[in-house]
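Contents: one structure, followed by commentary.
One chain of protein is taken out of this complex; the other chains stay put.
Chain nomenclature is as follows: A, B and C, assigned in order of appearance, with residue numbering initiated at 1 for each chain independently.
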Amino acid sequence: MTRILPKNKLDDCIAAWQKAGYSVLAPVQRHDMSSFDEVQKASDMALDLILTERTIKDHFFPQTEPLIKYKISKHDIDSETMTPPDKKRIFFGVRPCDASGLAIDDPLFGWDYKDDYWFRRRNNSVIVTIACAEADDFCMCTSVKLSPDSTKGADVMLRPLASGNGWQIEAVSERGTALLDTVSPLLQESSDQAAPVPQVAEKFDVEKVMEWLADPANFESQFWKDISMRCIGCGSCTFLCPTCHCFDIQDEGDTYQGIRRKNWDSCSFALFTMHTSGHNPRNAQSTRWRQRIMHKFNYYQGKFGVNSCSGCGRCTRQCPVDMGITETLQAITNLPR
Amino acid sequence: MGIQEQYRSEAAALLSSGEVKLVIGFGPGSTADRRRPLFARTPEEAEKLVLDPACISNLTTYLVAGGLLSDGKKVAIFLKPDGIRSLNILVSECQVKPEQVVIFGYAIENNEIRPLSGRSIGDFAEIGSKIRTATPPPAVQKEAERLEAMSPAERFEFWKEQFSKCIKCYACRQACPMCYCRRCIVDVNQPQWVSTSSHTLGNFEWNLVRAFHLAGRCAACGACDRACPVNIPLRLINYRMGKEVKEAFDYHAGESSDQKPVLASFSQDDPETFIL
Amino acid sequence: MSESFEPKIVAFVCTYCTYAGADLAGTSRLKYAPNVRIVRLPCTGRISPMFILKALQKGADSVLVSGCHPGDCHFAAGNYHARRRWTVFRALLAFTGIPEERIRFSWVSAAEGAKFADLINEITEDTKKLGPFTQYQELQKVIETQSSY
Partner (left out) sequence: MIYTPFPMRVVSKRAEAPGVNTLKLEFVRQEDHEFFKANYQTGMFGLYGIYGEGESTFCVASPETRKDYIECTFRQSGRVTSTLANADAGDIVTFRGPYGNRFPIEQFEGKNLLFIAGGIALPPTRSVIWSCLDQREKYKDVTIVYGARTVADLVYKHELEEWKQRDDVNLVLTVDPGGETPDWTDHVGFVPTVLEQAAPSPENTIAVLCGPPIMIKFTLIALEKLGFTAENVYTTLENRMKCGVGKCGRCNVGSVYICKEGPVFTAAEVQAMPQADL
């Protein structure tokens, strides 16, 4: 016997959570795009999507975030630090890869200097993961040692029932337990079986890849030039990535007032590392693509003991020229040793 | 011999004779229905070239990227009619020397590949002139007309929703063969005309500026629209701009390689009904 | 709209004709609405569409763009080029839902002080009828607030 959340109780669940002060965010399909947004009822949710086009990262590390509001007068400057709202929220129906992405980025935003813009939102959020029932050609969680039913980054884990009538529900963190307490009357005990987890084939050998990347002799390999020839240098792979976290800080306003903002930035852009002098340490697209792969599968591992990739496959799925991490790592796996 | 095989062997011959340094074509993609750009430098690599109705990208983008043609050597490229029109525009704007480009032309009709005869841009005058009588894709036209029938406030709402999705990844710009500026206006910071933040207002700025820069220069290849990861219907704006230059100035972008860029030229009789 | 609404109008004018025309309106003691802020530029050919967008963003309720009559451009053809640009830009603004009525274009020569005064009065009246331009300002407000979650 396991506890289940019947599908027809989802509306009541949402109402109960809202009453407890939470905003509920779930996958939605709006204006020709799927993303996480606030919902009021179960029918607002697009839970059948394999994966939303946008990630939940958007709600922890927004694409543009005001940091400081300033007003400039003749000899004085007023500034006011802006902080994220202290608002409790539930992310319902997060895929395991997206939830893992949050857990992967936690150490980065926390090492030495704590980024409260991230952590305030993290601490106010409960992640309700739903294990995948389906995978597509681009999914690659198993290749990065995760799985379609991984609980990494989750507070509550749901497994869809084979009958399609609901989910097995299980709290996997204290925050998750507290959340389930608010809806315990709506949960039932049942012996319904969970639907089988989809088979996601391993597309590359990540150990082999990491070994190759760790060899300094390969840093200037012709491989990087060949593999990135067709990269057009846009930022779609980085902006849609659940773990990419690079940003820019920009002042925006007029002569007298404005806002200093933290905006997404991408290592794909030439301007990302360009010095004012014109010198650019990463002056070719191949060096920028190398940086992205090295950062994810070598540097990040060295700093935080984990690869900065959760295997969602969005980079390949959305790439205008059909590139992506999968192809590069497959090619590295298959390089003659 | 099918057209794919014929172009493969011609490409291989061009490479082995050294006439071209590179062939830009298509290869198999990561799934059965995807094709990806393929760069062949040797006759052996040319054997991997694929040509079928899934080859829809406009490869001209690569001609103006990274100083590819700056060494004066020749390059061969697979182009559909929209690609040929893009090339016409690039030539008319002095970005590409026509003698440096060998064209493998093809058209996709009823899900079949048809070869276009000719190898240099001059051989495709007919493709250019056909644009005068061509009808825009019905779906695009219909959607644009639906928008135009709206009140300005409704249209604003529509674009506000669409542009609010923009993440400023610049995939539209990078995929576009016409966006070859060494430094895009959004990357200029003294002064910073276009804000780099991707809030809705900044996204309006960016998308309007790009649309304006493309007015009369867009070959309607749809690269930006396909590249957009958040599905903003850029095709609609580009269609509307194309329609405007057509109606106001009888100008068809990409018609020939010696036409004058529409916004860099003028006629004394240009319409000015709106000027007081 | 309420009586008290005083529109802000930004006029981008070329220095050789319209600016001189505005000057003439002043020296001729012609009375015209004080709602206009004039930005003088060397030529209408210098007027980037960005100027218009920024003016609307920063609080203008209407924009006037004005220069020499065709054939009179100090730089021979600047206004011809500008005319083409405006045609296209107007279409773009209209298509993205920014009311065309708020962007006005005119030719005002150095001798047409009276035309300039009339034009400003007319635009001011029209804009009063249209009411304040709030579409962009609402977006501006969104920028200044933190995301709601």
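Please note the rule applied: a contact is a pair of C-beta atoms (placed from the backbone, for glycine too) under 8 Å apart; a residue touches a chain by one contact, two chains touch by 3 or more.
What you see is a predicted model, and the numbers here were worked out from it, not measured in a lab.
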Per the touch definition above, residue among A:Leu108, A:Val172 or A:Leu187 touching the missing chain: A:Leu108
Missing-chain contacts mapped onto chain A: 67-68, 70, 72, 75-77, 79, 81, 83, 108-109, 111-117, 216, 219-220, 245-251, 253, 255, 258, 260, 262, 265, 267, 272-277, 279, 281-282, 287, 291, 294-295, 298-299, 302-303
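The rule is simple: only the chains that are shown with their structure count from here on.
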Arrangement of touching chains [line / ring / star / complete / other]: complete
More contacts between chains, A-C or A-B: A-B
Most distant chain from chain A by Cα centroid: C
Per-residue multi-chain contacts in chain C, two or more chains: 143
Contacts with two or more other chains, residues of chain A listed in rising order: 252
Chain B contact footprint on chain C (complex, rising order): 48-50, 53-54, 57, 70-71, 77, 80-81, 83-100, 104-107, 119, 135-136, 139-140, 142-143
Chain B partner contacts - residues on chain A that touch it in the complex: 31-33, 53-54, 63-64, 137-138, 229-230, 232-236, 238-240, 248, 250, 252, 261, 263-264, 266, 269, 271, 284-285, 316, 318, 320-324, 326-327
Chain C-facing residues of chain A, complex: 23, 25, 38, 59, 62, 65-66, 69, 82-85, 87, 89, 121, 252, 254, 259
